[in-house]
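A single protein chain has been removed from this complex, and every other one stays in its place.
Going by the order they are written in, the chains are A and B; count residues from 1 in each one.
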Amino acid sequence: MAKSPSLFTATFRRDLLLAFRHKGEMINPLVFFLIAISMIPLGLGPDKELLMRIAPGILWVMALLATLLSLDNLFRSDFDDGTLEQLLISPHPLYLSMLAKVLAYWIATGLPLMLMSPLLGVMLSLPSGAFIALCSSLLIGTAAMSLIGAVGAALTVGLRKGGLLISLIVMPLYVPILIFGASAVAEAAQGNPFTMQLAVLGAILIMALLLAPLATAGALRVSVNG
Amino acid sequence: MNWQWFHRLGSPRWFYEKTDAWVPWLIIFAWGLLLTGTIWGLGFAPMDAKQKDSYRILYVHAPVAFISMACYYLMAIAGAIGLIWKMKLPYMVMKSAAPIGFAFTVIVLATGSIWGRPTWGTWWEWDGRMTSYLVLSFLYLGVIALQNAFQSRDTADKASAILALVGTVNIPIIYKSVDWWYTLHQPATLKLVGKSTIHVSMLYPLFTMIAGFYVFFTLVLILFTRTEILRRESKTQWVKDLAAGNARKEEVAQ
Partner (left out) sequence: MKFQFESLDAFLTMGGHGPFVWASYVLVYIIIIYLTLSPLLAKKAFLKQQKKLLQLQKALQSNS
């Protein structure tokens, strides 16, 4: 038991290091986020009033799609080189190592997405009052989405062409996060309080923290042994 | 306590032979109830004062809506039993439940949107209930897609069981959040259809249809499972005997 925290930090540091070595994989979802958001005014016209009204929803939907893009990479390389099997047969609790992996993944993908969102908010002329809501809701939301998405990634890691399938099985599970995240930003844009939405997002995150790593661990056992 | 019945339940052959006698009766009961309820609901139930005759869609919409939700839980429970006790039969039930549940959500969405035309004036309304069922149909599609993606049947079973369980935890949250989302965005014009008081004579055909759809669901689940059993046990002697027996019967007929 005394050793499991060290496995946690070791996994965490290793994954983070790997993520920063493969900068392309880290940057691609961000570029997608940027380009996809730029497509919106091109499709709808540069009407500021309209953009302002749809910005909260569009920003959240695009952020959600961007997180889906990198999910397939979460376990892929570890599965290919056998690291996953090592983790599975190690005596340490799988729950903690899964948590470490997801945390590293979130720092490498979710956090940059959230840091970039204000810039895109400016492009969509989001009202200035909504930026704090946008960042804080994305901060909690991307963490919850990483945890839930990890289950999908673990289920499909044994498949050669798992990429599209992940989106298919994970997207319906993101529905509550999207609803409350986008609503927080929309309320803030109108000058209303948004603490309730953040509280619900926080509750979803806590539930995901408790349950998702367990499901991820179970799914990996199935995928790797099968 | 005697656990023999429980282990028997895990035997596909026992299930197949046991349900052999049930199927004709279930067909008679299910279709009898459904046809009675349909005729009753279409022709003999009194007209609703507010929604006029279009409320008669309720008789096929509401029972299916309820069962399509219950079916997801049944699928997840079957998957959990399969994972915990490592039995073969629950996985087959789980695999069979997915397409049935999906077909039921299609019924709910289609009848709901047809119903929406005379009541709300649109074919599709992002109403809270309808949106929940749309998401539910996506959850079914996910399980079906995952089930079909794997080469190994064992992996496919376990993986989709885990997905179904994850979905089960999510369904109440999805349901609540979509409900909240709808009350937030609900346009005032849609509130014009008030609550109608349901007359008792409208309820009898509804109960008939609910019972009918429950028996029908049981029947179809058993039929799908039986086919799945044959496919998976095709290498076993009893299925070979069954096929050979069929063959012999036809030879005699010729």
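Operating definition for what follows: a contact is a pair of C-beta atoms (placed from the backbone, for glycine too) under 8 Å apart; a residue touches a chain by one contact, two chains touch by 3 or more.
Model, not experiment: these values are computed from the prediction.
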| item | value |
| --- | --- |
| Chains still shown that are in contact with the chain withheld from the display | B |
| Contact partner of the left-out chain, one of B:36, B:54, B:168 or B:218 | B:54 |
| Positions on chain B where the hidden chain makes contact | 27, 31, 34, 38, 42-47, 52-54, 56-57, 60-61, 64, 100, 103, 106-107, 110-111, 114-115, 117-118, 201, 216, 219-220, 223-224, 226-227, 230-231, 234, 239-240, 242-244, 246-247, 250 |
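To be clear about the criterion, only the chains that are shown with their structure count from here on.
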| item | value |
| --- | --- |
| Mean-CA-position distance for chain B and chain A (Å) | 33 |
| Chain A-touching residues of chain B, taken from the complex the two chains share | 83, 135, 138-139, 141-143, 145-146, 149-150, 152, 154-155, 158-159, 162-163, 165-167, 169-170, 173-174, 176-178, 180-181, 184 |
| Touch list for chain A against partner chain B, complex | 148, 151, 155-156, 158-159, 162, 165, 168-169, 171-173, 175-176, 179-180, 183, 200, 204, 207, 211, 215, 218-219, 222-223, 226 |
